[in-house]
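Shown here: the complex without one of its protein chains, the others still in place.
As written, the chain order gives the labels A, B, C and D, with residue 1 at the start of each chain.
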Amino acid sequence: MIVDCAIYEEGVRRDGKVELAHAYHDRHEPGTFVWIGLYEATAEEFDSLKREFELHPLAVEDAIHAHQRPKLEVYGDMVFLVLKTARYVDPTEVIQLGEVLVFIGADYVITVRHGEASSLGPVREALDADPGRLRHGPGAVLHAILDLIVDDYQPAIEGLEKDIEEVEEELFSGERTNPAERIYRLQREVLSFRKATAPLVDPIERLARGHYELIHPEIRDYFRDVNDHLIRARDQLDAMRDLLSGSLQANLAQVGVRQNEDMRRISAWVAIIAVPTAIAGIYGMNFKHMPELRWELGYPGAVLAMLLICALLYRYFKKVGWL
Amino acid sequence: MIVDCAIYEEGVRRDGKVELAHAYHDRHEPGTFVWIGLYEATAEEFDSLKREFELHPLAVEDAIHAHQRPKLEVYGDMVFLVLKTARYVDPTEVIQLGEVLVFIGADYVITVRHGEASSLGPVREALDADPGRLRHGPGAVLHAILDLIVDDYQPAIEGLEKDIEEVEEELFSGERTNPAERIYRLQREVLSFRKATAPLVDPIERLARGHYELIHPEIRDYFRDVNDHLIRARDQLDAMRDLLSGSLQANLAQVGVRQNEDMRRISAWVAIIAVPTAIAGIYGMNFKHMPELRWELGYPGAVLAMLLICALLYRYFKKVGWL
Amino acid sequence: MIVDCAIYEEGVRRDGKVELAHAYHDRHEPGTFVWIGLYEATAEEFDSLKREFELHPLAVEDAIHAHQRPKLEVYGDMVFLVLKTARYVDPTEVIQLGEVLVFIGADYVITVRHGEASSLGPVREALDADPGRLRHGPGAVLHAILDLIVDDYQPAIEGLEKDIEEVEEELFSGERTNPAERIYRLQREVLSFRKATAPLVDPIERLARGHYELIHPEIRDYFRDVNDHLIRARDQLDAMRDLLSGSLQANLAQVGVRQNEDMRRISAWVAIIAVPTAIAGIYGMNFKHMPELRWELGYPGAVLAMLLICALLYRYFKKVGWL
Amino acid sequence: MIVDCAIYEEGVRRDGKVELAHAYHDRHEPGTFVWIGLYEATAEEFDSLKREFELHPLAVEDAIHAHQRPKLEVYGDMVFLVLKTARYVDPTEVIQLGEVLVFIGADYVITVRHGEASSLGPVREALDADPGRLRHGPGAVLHAILDLIVDDYQPAIEGLEKDIEEVEEELFSGERTNPAERIYRLQREVLSFRKATAPLVDPIERLARGHYELIHPEIRDYFRDVNDHLIRARDQLDAMRDLLSGSLQANLAQVGVRQNEDMRRISAWVAIIAVPTAIAGIYGMNFKHMPELRWELGYPGAVLAMLLICALLYRYFKKVGWL
Partner (left out) sequence: MIVDCAIYEEGVRRDGKVELAHAYHDRHEPGTFVWIGLYEATAEEFDSLKREFELHPLAVEDAIHAHQRPKLEVYGDMVFLVLKTARYVDPTEVIQLGEVLVFIGADYVITVRHGEASSLGPVREALDADPGRLRHGPGAVLHAILDLIVDDYQPAIEGLEKDIEEVEEELFSGERTNPAERIYRLQREVLSFRKATAPLVDPIERLARGHYELIHPEIRDYFRDVNDHLIRARDQLDAMRDLLSGSLQANLAQVGVRQNEDMRRISAWVAIIAVPTAIAGIYGMNFKHMPELRWELGYPGAVLAMLLICALLYRYFKKVGWL
């Protein structure tokens, strides 16, 4: 589905709706480029684009099927990028990954969104308001898209960080919860998030270093800035992985310690009940000559002794922390 | 065993059965190459090929004995590849690895399959239908084989992923299963699968970068595409390894937690039975002066009291979650 | 907030308060440079600096928002550094990280402090007293700042090391503490501290190797010296991480061993109380012909036997270390 | 001890016993080289060799004392290799490492064996039968030695692999064994075996790449082939290390699960014996008015009830898998 089609002349967007045919034609004029946006496009929808822009069939295939790893490929004069968008979904504590694929040439940008990928609307609006930057051509659009996507990683990472803090609190709260599953699932999210970000660091580095002519020298620093944020995200995810792996281990200790506490508590109660049982057993013996048995106060005395011993044991176990 | 022998002229397969002798002779004509397919060939069967194509004895030895690690070797003008095929076998949850060895020269391709290696039939058929690609010579055949083999990794990986999901479910289901063995065996499969794929990444990178003249420049991008899928497979296997190692740890916590639950449940029952035993002990004492013993309702009262206490304890333990 | 503004002429600071406007003007004279210090400056406060020194907008943005990873960026003739300061806060055992950002050009140094960053006052004073060094220009100031910040890592690391020693003592003290939480939190601090230091090693290496003309050859060795301390800090943090991970594992063993000890102690007491109960049960049997029951000394004898057995068991369990 | 001394002329071994003095003299003739074999030679035995071949004193010292790590050193025109041989010793499940040291020059090969190093006899015999290869000079001898040693790694690795399989079977057999010690000892063997093989990969790579003139270009491919086997061995050992570390973890889970099973079984028996005890306690109470006590069938009824309850509990525990 073609979502948008725009012509930029000297950095300014031409007003009104633009037909694809016009875009194809006018892009060849100097200082002009087109930006065509698609959403989960089919092979048929791609057909005319493929012919007009001479897109490489492998890149087109990737753009249609998605589920690629993040990457940057160069096909002749065209650069093709696969980007992953990330969104934190709270109740289920998962990172929802989407995909944005970008074809970029001397006078065109084609973007294809897949799945839950964040809309690129804000990018267009921000760019439309800044013709100075757009004058640097399609590279400026690429930067704006990368910037949006990488900036969107931060709230997702913060969502995970908050989860990890909750898990830590749960872990050491003294309550009898077992956050093993939650830790494991967070680990899983962190791993898949990392796989979606880390492979981009090298390609963006190359963009920033000026390996590709498509990127105007004036905006290379901006790609370095994006990469900085990307590296920060990757490092945060790495640290999370280490933390979560440490918390799985700490959880084992907590489970062990709690079992120990339970065992002591149980044992204390067993002791409290065993003593009167033993005393009762003694006075249940059938010896002929047991003077206590004849005492008027024998029975209440025995019961009192039992209660007293129970109370003393209770206090003792309280004191040593077993109860 | 020689399975197939074909001559390709300008990308088109010559009709009818082709004798080896013709293949040897005609391959020298311009725009022509032969593809000879073998299955678990013996040294004798290789003899004539070895002489005709001047195959290096070390490569031939590898091709006969198989059980090599994946690799790409260059012997003079000839390139020799060892590839591993993978197939997921469901009931036993194992990855069955086969081996395909490819000799490739300016005007010939020799393929040798070993073990459960996927048949290369589909490759032939797909290629026969696409003479345009075959015009690029033996390199196109190599690409098609690599493409098939690497694409076949994906269902095998998905099989393992499904197993891992099942293990996760089992792990956190609350049921008293111990998936340690299953996790361990999956880890083993993941490790051996990874060993079969990862060493190929560098060689294919070199194929894509144009290090070898055998690969026509027009199809280099296709090798990059194959490598992309291979890297994706490798990364998935790496992530699985991390996940499985995390799940072994989570399993330890689950085992500990379950033991704790059992201990509490057992202790609760011990308490429920210990109290009436203690009471019975008390009324079993032989004191002369125990007024309750003479009461008409002493006995039913005592039993009632026992039942009541048991019921109260039961309710209490239910409430605190020990039962 | 502009905290300080100074003009250095041939390494000597000009007396009295200096207006920004003078600084802007006089810095162009040979042998002269200015040092402007800011604290959590806003975009407005930066405005005039940005225009005068032609600071790159991305660097300015970083300087205003802070929360960057440590890095060194080159924008044209200007070098921009992000540094992390570290301070150990004892009662809570955390490492408080601050941020110092440095813009450095041929004739100016601009420093921006954020958060709990250590004041740069001592740097100024030390430098003012050493005009010889300041004659080497802004690079000397950069070195002095780096030196102060990296030297301040050492007490923070020592704080953590003392904590780790305490944890070790606790771990193996035989007392029934569970330092899992403390170990985990220390691990967290070590990880975040490491993230604040390690990424600087490469950039400072480049400073020391003379990649940047801003750094006078005479003071390059000093940067190497700073890097040496930085690498030492990083290695110490790495070793701590390994130690803490080992201590989490040792803690598991300690927890297990303590549980075992508890179980034995409990079991010993159960045995001590079970034996008299069994004896009492035997003499509570209602057989007609039990000669002991008629003996005058039957009862005291039985009680004595019980006490004796208890005492013997107690001594035995003491001897084998269960009590 | 000098074990063998041979002169090869145009690849053919000269018949009869050869004196050292002749060997020294004749080696200078074109197409001729000598191979001198020693076993745990002393400094005295080395003396004449050292003078004749101008062996570097450091290499000689290494050859006498052995216990080196595997390495390749170049001293002027001479190449010196330290190789480790490995043999699996079954009853004790250890890898016995020996050492072979090789000095190689333009017209000589000196081999020194230490410890349990496999005899080089088979190498000599194989070479003597293949003059074509020996025509390539001492490099061919080096290849043959390397080939033998590296090929001998495979049975040793298979021995370890069989042990690991046995450990796995033991681990998951349901029997109550604790293979922790065996796993640990295997880990130890794998680690020391790996240390004996991995450092050779880079030097042999350099031999294969033609860094040394001593190696005739025609036989470089053969070194690549050896390296391939070496890398395979190293990768297998790496995989074993991962597997053993995983099996230590799985063993922890097994130990925990078995403890749980024991606890349940024990608890079930406690329950089965506790119920009749409680019933007996009740009928042991001394209430005046307990009608059951007077029933003719009271006693057998009570005993029957006890047995019945025990049987029911037994069946129940069987069903839920606690017994």
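Here is the rule we use: a contact is a pair of C-beta atoms (placed from the backbone, for glycine too) under 8 Å apart; a residue touches a chain by one contact, two chains touch by 3 or more.
Source: prediction; values computed, not measured.
Within the set C:20, C:74, C:201 or C:231, the residue that contacts the chain not displayed is C:231. Checked against the hidden chain, the listed residues D:50, D:135 or D:195 yield one contact partner: D:195. With the whole complex as reference, residues 56, 58, 68-69, 71, 73, 75, 178, 180-181, 183-184, 187-188, 191-192, 195, 245, 248-249, 251-252, 255-256, 258-259, 262-263, 266, 269-270, 273-274, 276-277, 280-281, 283-286, 290, 292-299, 302-303, 306 of chain D touch the missing chain.
Residues of chain C in touch with the missing chain: 168, 171-172, 221-222, 224-225, 228, 231-232, 235, 239, 242-243, 246-247, 249-250, 252-254, 256-257, 259-260, 263-264, 267, 270-271, 274-275, 277-278, 281-282, 284-290.
In this text, only the chains that are shown with their structure count from here on.
Any chain bridging chain A and chain B, meaning touching each of them, is missing here; the list is empty. Ranked by distance of CA centroids from chain B, the top chain is C.
The centroid of the Cα atoms in chain C and the matching centroid in chain D are 42 Å apart.
Inter-chain centre distance (chain B to chain D, centres taken as mean C-alpha positions): 26 Å.
In chain A, the residues that touch at least two other chains are 249, 252, 256, 259, 263, 270, 274, 277, 281, 284-286, 290.
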